[in-house]
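FYI, not all chains are in this one, though none of them got moved.
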Amino acid sequence: MLQGYSIPRTPAGRSSLAPRPPWHYAGEALSIEFEADPQALAAHLPDGLTAARGAREGRCAIFFCEWQFATDAGLEYLDPVASQYRETILLMACERDGASASFCPFIWVDQDLALMRGLIQGWPKQFGRTAITRSYGVRSPASPSAGAGGRFAASLAFRDRRVADAQVTLHSKSDRLPDPGFASTFNVRHFARLSAGRHDDPAVHELVQLRARNVAVENLMVGDASLVLFDHPGLELAAFGPLSVGRGFRMTMSLSVDDLQLIDDYTEPTP
Amino acid sequence: MLQGYSIPRTPAGRSSLAPRPPWHYAGEALSIEFEADPQALAAHLPDGLTAARGAREGRCAIFFCEWQFATDAGLEYLDPVASQYRETILLMACERDGASASFCPFIWVDQDLALMRGLIQGWPKQFGRTAITRSYGVRSPASPSAGAGGRFAASLAFRDRRVADAQVTLHSKSDRLPDPGFASTFNVRHFARLSAGRHDDPAVHELVQLRARNVAVENLMVGDASLVLFDHPGLELAAFGPLSVGRGFRMTMSLSVDDLQLIDDYTEPTP
């Protein structure tokens, strides 16, 4: 009998791209808040989420992350080729039943394992190359300080074109996280059908809310930021062109994932 | 309203990793037939498929392919970064209701678009790096002849380890295709659930049969072959260790995909 939480499913069940949850993540992020045209943004929201209002109207954030992954006792980080990846996450503020929420229109990773875990969570993951400045805690022209004055940059490339260029100059410790944030985002799980006549009738199409556990953020610093987004023929990024760029953040993070909540099954007939 | 055949779904619907079918493919393949231990192989078959018998007992084939992809009028090959990819497909002979069939336990591609189109067809696609010798039809020590005497090789690497090394020396035109073949394979479509308590209860889990159209094979040559498969800590390849290696093939191919047939929905209670 074939076993495994995801494909490829095998006799021993130890070949799955996505192993059985919980999934643990540790990493570092550079994030920039920005504002975009609320009207253009609204078209990117799925059914069941509504545009952010008031102070959050038009608010977006981009996160450039490097991650290391492991299961409970798998010690996956001892084969770092399989455990590490980098990611860029674009988030837009929104509301669900009047409460503040986030939605992710685009996300890019550089590894198939992260892509599969993402699809199962409803993240619309594609491949992209993310690069992020590091601090090594040494005095050198080659390493920015992780404290005030430290300058960090990040970039994203998609199919051989630069899509994002960001910079942050750290000022001070921050007492708040970037908003919108990614730890408990609404996503849409989607898995198409290929049978003739059913191409418009996905096998899975549902609004879900992430339920990350053990979310810890440390070394959270804030500062000035710049951000440029370039549109791409294979994407639709025009709505996310920054009208103004807000604060930049740098942080260390860890979190665990083994659950999500089904909010709305779009494949069910509306009652 | 968000549109698109696959994620990412967007207002204009032109950002999907997998565009709306039909999907057209053209490419070149090097393939090697081999035999492996029938008992070990059987454990890799999903419910509904049974071990090959008689002359096909233990028969496997590996295909190393380079592909170019396009939709009906998309001319995707005019941005070759997005259109081209390379692939290694491992196939095992099997039966369905007493008829000859193929099943794919492992398949590797090097591009996210091909991965998504594959998942929707039920191919258990992971990332791997395939390399294949080319013939440029010139007299040069750097280019084998595409005719008799031409020597071709292919390799596959998975997470920085070599997994397959194959060679073929062409002899003559072939009047048959490699068996098992990939054009109308049985696959298992699978999409896991992440909601707590339902990790063993996939949202999609179904046996399907591919229905490729317009399958054309040209320039089909056959010859002697060698093949080495190395097991990998992230895979289960031991069952596929070649007990004997058969013929090698080289060919040009084209085909179209826009349909598959649902054979058995594993998520339905057995009647």
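For reference, chains read A and B in written order, and residue numbers begin at 1 within each chain.
The working rule: a contact is a pair of C-beta atoms (placed from the backbone, for glycine too) under 8 Å apart; a residue touches a chain by one contact, two chains touch by 3 or more.
Here the structure is a predicted model, which is why all the values come from computation and not from measurement.
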### Message
Total copies in the full assembly, please; the file places 2 of them.
### Response
4
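Just so we're on the same page, only the chains that are shown with their structure count from here on.
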### Query
If you look only at chain B, which of its residues touch chain A in the complex?
1-2, 5-12, 14-15, 17-18, 20-21, 43-47, 79, 81-82, 105-106, 111-112, 115, 119-121, 124-127, 159-160, 188-196, 199, 203-204, 208, 233-236, 239, 257-262
